[in-house]
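For this depiction, one protein chain was excluded, whereas all remaining protein chains were kept in their positions.
The first chain written gets the first letter, and so on, giving A, B, C, D and E; residue counts start at 1 in each chain.
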Amino acid sequence: MTTGHTSPTEHRTRVASTMGKARILMEAMPYIRRFAGVTIVIKYGGSAMVDPELQDSFAADVTLLSLVGLRPVIVHGGGPQISKAMARANVEPKWVDGLRVTDAETLGVVQEVLAGQVNPSIVRNLVGHGAKAVGMTGIDGGLLTAEPRDERLGFVGRVTGVDTELVGGLLDQGVVPVIAPIARGEDGSIYNLNADTAAAAIARNLGAQKLIYLTDVEGLYEDHDDETTLLSRLVVEEARELLEGIDGGMRPKVESSVEALDGGVRQVHILDGRIQHSVLLEIFTPEGIGTMIVTPDWTPVHVG
Amino acid sequence: MTTGHTSPTEHRTRVASTMGKARILMEAMPYIRRFAGVTIVIKYGGSAMVDPELQDSFAADVTLLSLVGLRPVIVHGGGPQISKAMARANVEPKWVDGLRVTDAETLGVVQEVLAGQVNPSIVRNLVGHGAKAVGMTGIDGGLLTAEPRDERLGFVGRVTGVDTELVGGLLDQGVVPVIAPIARGEDGSIYNLNADTAAAAIARNLGAQKLIYLTDVEGLYEDHDDETTLLSRLVVEEARELLEGIDGGMRPKVESSVEALDGGVRQVHILDGRIQHSVLLEIFTPEGIGTMIVTPDWTPVHVG
Amino acid sequence: MTTGHTSPTEHRTRVASTMGKARILMEAMPYIRRFAGVTIVIKYGGSAMVDPELQDSFAADVTLLSLVGLRPVIVHGGGPQISKAMARANVEPKWVDGLRVTDAETLGVVQEVLAGQVNPSIVRNLVGHGAKAVGMTGIDGGLLTAEPRDERLGFVGRVTGVDTELVGGLLDQGVVPVIAPIARGEDGSIYNLNADTAAAAIARNLGAQKLIYLTDVEGLYEDHDDETTLLSRLVVEEARELLEGIDGGMRPKVESSVEALDGGVRQVHILDGRIQHSVLLEIFTPEGIGTMIVTPDWTPVHVG
Amino acid sequence: MTTGHTSPTEHRTRVASTMGKARILMEAMPYIRRFAGVTIVIKYGGSAMVDPELQDSFAADVTLLSLVGLRPVIVHGGGPQISKAMARANVEPKWVDGLRVTDAETLGVVQEVLAGQVNPSIVRNLVGHGAKAVGMTGIDGGLLTAEPRDERLGFVGRVTGVDTELVGGLLDQGVVPVIAPIARGEDGSIYNLNADTAAAAIARNLGAQKLIYLTDVEGLYEDHDDETTLLSRLVVEEARELLEGIDGGMRPKVESSVEALDGGVRQVHILDGRIQHSVLLEIFTPEGIGTMIVTPDWTPVHVG
Amino acid sequence: MTTGHTSPTEHRTRVASTMGKARILMEAMPYIRRFAGVTIVIKYGGSAMVDPELQDSFAADVTLLSLVGLRPVIVHGGGPQISKAMARANVEPKWVDGLRVTDAETLGVVQEVLAGQVNPSIVRNLVGHGAKAVGMTGIDGGLLTAEPRDERLGFVGRVTGVDTELVGGLLDQGVVPVIAPIARGEDGSIYNLNADTAAAAIARNLGAQKLIYLTDVEGLYEDHDDETTLLSRLVVEEARELLEGIDGGMRPKVESSVEALDGGVRQVHILDGRIQHSVLLEIFTPEGIGTMIVTPDWTPVHVG
Partner (left out) sequence: MTTGHTSPTEHRTRVASTMGKARILMEAMPYIRRFAGVTIVIKYGGSAMVDPELQDSFAADVTLLSLVGLRPVIVHGGGPQISKAMARANVEPKWVDGLRVTDAETLGVVQEVLAGQVNPSIVRNLVGHGAKAVGMTGIDGGLLTAEPRDERLGFVGRVTGVDTELVGGLLDQGVVPVIAPIARGEDGSIYNLNADTAAAAIARNLGAQKLIYLTDVEGLYEDHDDETTLLSRLVVEEARELLEGIDGGMRPKVESSVEALDGGVRQVHILDGRIQHSVLLEIFTPEGIGTMIVTPDWTPVHVG
């Protein structure tokens, strides 16, 4: 008989060790129930997109969300990779108001990095974990239309239209769309978009319930010079007030958060992407990490 | 500002404590992927159906399976409850060949207990955890048709026909069917069925991949007098050989297992229902509990 | 040649005898056309549920309705059977305000009788006539949620929520749902409901056009001491006025009728269930039987 | 109070009179169950198409069949009306082998009568009874393609192709197709078809279970000179043998019947269309009228 | 080697000759894009329906529209053919207010010509070009209901109801409906309708975007005595003003056009049906032919 036996000791050990696992799976259940069929837009960027272990844990998280019935959508940036590619190509970046100036040469590099390097790499990782992921840019299916944001910035666009028919169709097929923030201008040119803003625009137009920003900070601080003032939860009005004191990369995130919440999104999360599985834990466990901005009528998931 | 803050210490603790959880959720992922859309028939009985804590853990397990995309079907027995009800009603049970003789009076009690007591109680627990459960008997929608098994046994039936159209329709709607083992005879009478056999017949006709027997033993023993011979896995041919040495309540289980595997079911599990969450752990963790009987072409889930 | 011949006489007789049949089938046609796809809730109770011939004629009626395209839903009571079972079990029933007090012991009996005895018996009769019937309680699929009606009455519930998703799905599959008036409380307990009230609540929430009460009287009397005052038709306002003079078992029927008509049901019928095929005749023939309560805008089926 | 009363006498009379009706509706039930969703092709012709009362009873029958879930298809001829129109237009009909010779002038008259007179009149009667009827010729949607049957006969066609996609789509929408036996030739000309043959070809290609010929005789006789030899039932082989002795208008009916049965149709009926409601009675009552030709494996509807 | 060669000269000639074709196909593209899925009702009449070459070019046009994704609906008249048939039958036509008086005899001729001659001929031509065409009258599927227009006119009807369920279903299947302007009266009689009016009523109820009248004039003239005043485009208010000066056959066209535009149709075209392919060119080329009447908010197709 080629089949195995289990000794009594082995059996007892095995049973004992599995009890803890069951508790944790059970803990996830109310969240799975609550978020079944819900669309969640995740702005993916920072360390989580650069560090191989974090890349892997992110791809695993998104795959699990998709498998248990959520509808995740990824919008990614590519800042560090673009800077590196520009250095390699000896193109000197120019900045105005914290926004990269994008001349034709730069746009070529941006597009190659976003659509040709970052996007396929994310898709490959997701496909590797078993997700049905599809990479695309905002040009595909007419998803994003743009106009120049500021003449001084060149091919930097502001979103003027969002057509989610294609993305909605993909989500209905169980696909995870991975979107590079590039749009077709009404003038036929290509425009580079701020990924934070693009993610918020897509979330609003898809009727997403959650918008998640993966960042390299622990969250939003009431006083950003005092690490004891990390905010765990605030309502949209409070975020609006905080805006005045915020600048740098966090500003477009908070501005977009406010717009997303005004436009029907129910919760925005600013998460520390340097923590493994931060997306999974945010969604499936009661503790929560980072800062959550909510509409006034928000109520927590009932865990019972 | 009414919103909360998180102190640095609190933040670190929270992060640390969640890492373990992520690992366990990740561990479940290959199984969720593997079993998405798969029908699993569970014969529910024994202590798991009597002890309130086990009832609750079972209902939670089945609800979670349903939420993450499996299609569980419950077939339950009711032996202990029937015995108790018969004692209360001063009806003396008669047995032939380990099968209860079922005269008209007994049938009344059996039906009341199965359909009127046990079945609604299981449904209530499942609904309480958030599953879309529906109780039914084998009469409903013409699911099970029967003929007398043996004239001496009275209204004890042998399954002669299975029509899974209704159950399939319920599964397509995300419903968890909970089935009492009662059938309509071709003669219009009602028949009491052996739940183990009924579960196997339903599993075969539904094209289920797994059939799980919840029992009050640790599994199947190669030598049932020697607890060191607990079998963890065997193929159907080996089970067929073992059959000669098995009697009592385990015999119909093993016989039905062999029939189910011959009829297209890919794995049968004999699980210890006295362990909390045994169903969940069997399906979602690599360790496995109890005894698994498989077809010769079976291969384990690839975890990676 | 093994095939039969028909003599001229035989032929003429056969033709003559069938003419009358055609007239009657034709008479049913406008009603079939009128009620195609229409949901009809039938409160089943009284003699019609106890007498074997009436049971059979009722099951035949409902099967025919289902076959020709109506969507019948059965809600049943079980008063006499419950009383008998309680007597057998030596449980003394208690009554408050015409409503049975339901302690835990009584609830056990009620549930066993309704779900374990009456419900499967109705389903079996329907299946026997060819209907795709499915038995269920108000617990199944979260159909009915309840709260205690009156602390003095114990586990007697008042309906607080109706979720018809499951029942609607069954009707779409051509299934006849047979519902026992038991609900899950928001506190997790089980509650016994008044079947008249439950039927009205289900009718309202399903958007039923007709609600039929099968009773053991000829209908509603304007003066219930004067059998010459049997009402054939009245509008809802008149029923509301009559309510003051009605008590006993008829009161919840008339109260529920008024609520159902206020909630969108178009006709309520109080039929004499002691007459064979009363349901069929009510729906498919112009004569009508018993009392019909209608909304003010009601018009008769155009027969032409 | 504007509402009506029913006196006790009136009530009793009403109840008594309805009992017989119930019996007849019940008698129809097994046939309704048996033929639900079944396609039935009816060749409509002879007196039933000329006499106003018979026209009305036919339209009522077909409407009822459609309402209770069968899928009737009408194929009509127009012999008498064509002869009358040709007389009116002073066109002398020519016949070869019992088939009308159809020159261009005759074809014009034939087409006008079939598509312009007979077909709309049938549709109007059906619509008047509440059926969703649609008139069409074999040209519509490419239903029938033809080639010349015999050069001597002119525009008389033989069916060479049947495309039932359109008719199937109409049946799926609950429509009753009414078809004039005219086809488009592969050469682009229009051809007149024998309606008996066209009906059989359509029945075969639609997968119809029944094909009914409405005629002006009582049925098929074993010896057509002896009215005591009216055949009530025969199998296809017997019909094939009878063919040799049959000529006149009955010959194409029996030939087509044999072809239809060979091609998958399960029963062919030759009914006396001079009897009111003969179609209804044939389908919904056990007696049967006229002659039925069946495949060898045919079994009667189980009535019970 | 049986395969062919192309000489260099041949190759160059072939390439050159195809360039012009490509330009024209490209020119049609914006119109195909613009009208994809759009319903277009075409009143077909006059020379286009009598001249064989024009019949062929019309059938080709409609087939192409259907193939590239538009949803054309044909409503035809039959004036000249009816007159000819009445002459042949020695029936003297009577006219009141430019409308044919229709007694029972005339109605017979009208119906035979429209449904029996004109309609099948149009369908045959369409089927010959590859369209899935279906002929029908306004009686079919209860499409048009009518009442007498004027007692003096006999069976001349005014549309009182339009039920487009059937036509919509046919369009969804890719079918081209060809409709003869005959309706069933509420009194069960048949009525002859003005085809211009019927086309407008159908266009309005189908939600058509375009209604096209094929006529035997070049279009609408501002001053109908001055051929230099041919109007290429006007808005509905201007058409309303023009109405006073218009009589003859053009009057019902303009009246119906105004009603159609008031009822949601966006453009009405009065086209010269004597020009081959006038329908195709109207829809697929920028030039336009004849007169277009539009709602005030109309804008031309963007070609670019």
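Just so we're on the same page, a residue touches a chain if its C-beta (ideal position, glycine included) is under 8 Å from a C-beta of that chain, and two chains touch if they have at least 3 such contacts.
Given the structure is predicted, the values throughout are model-derived calculations rather than measurements.
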*Which of the visible chains would the unseen chain be in contact with across the whole complex?*
A, E
*asked:* For a quick check of understanding: of E:40, E:60 or E:182, which residue touches the chain that isn't displayed?
replied: E:60
*Among A:64, A:123 or A:254, which one is in touch with the chain left out?*
A:123
_Contact residue for the chain not shown (choose from E:14, E:88 or E:152)_ = E:14
*Could you tell me which of E:83, E:173, E:189 or E:285 touches the chain that is not displayed?*
E:285
*Can you name the residues of chain E that touch the chain not displayed here?*
1-8, 11, 14-15, 17-22, 24-30, 32-33, 36, 57, 60-61, 63-64, 67-69, 129-130, 218-219, 222, 227-235, 238, 275-277, 280-281, 284-285, 287-289
_Residues of chain A (touch criterion as defined above) contacting the omitted chain_ = 88-89, 108, 111-117, 119-120, 123-124, 127-128, 132-137, 139-142, 166, 169, 173, 175, 182, 184, 188, 190
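To be clear about the criterion, only the chains that are shown with their structure count from here on.
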*In the absence of chain D, which chains stay connected to one another through touching?*
A, B, C | E
*Rounded to the nearest whole Å, what is the centre-to-centre distance of chain A and chain B, using the mean of the C-alpha atoms as each centre?*
40
*In chain B, which residues are in touch with two or more of the other chains?*
none
*Taking chains as nodes and touches as edges, what kind of graph is this: line, ring, star, complete or other?*
line
*Mind giving me all the chain pairs that touch?*
A-B, B-C, C-D, D-E
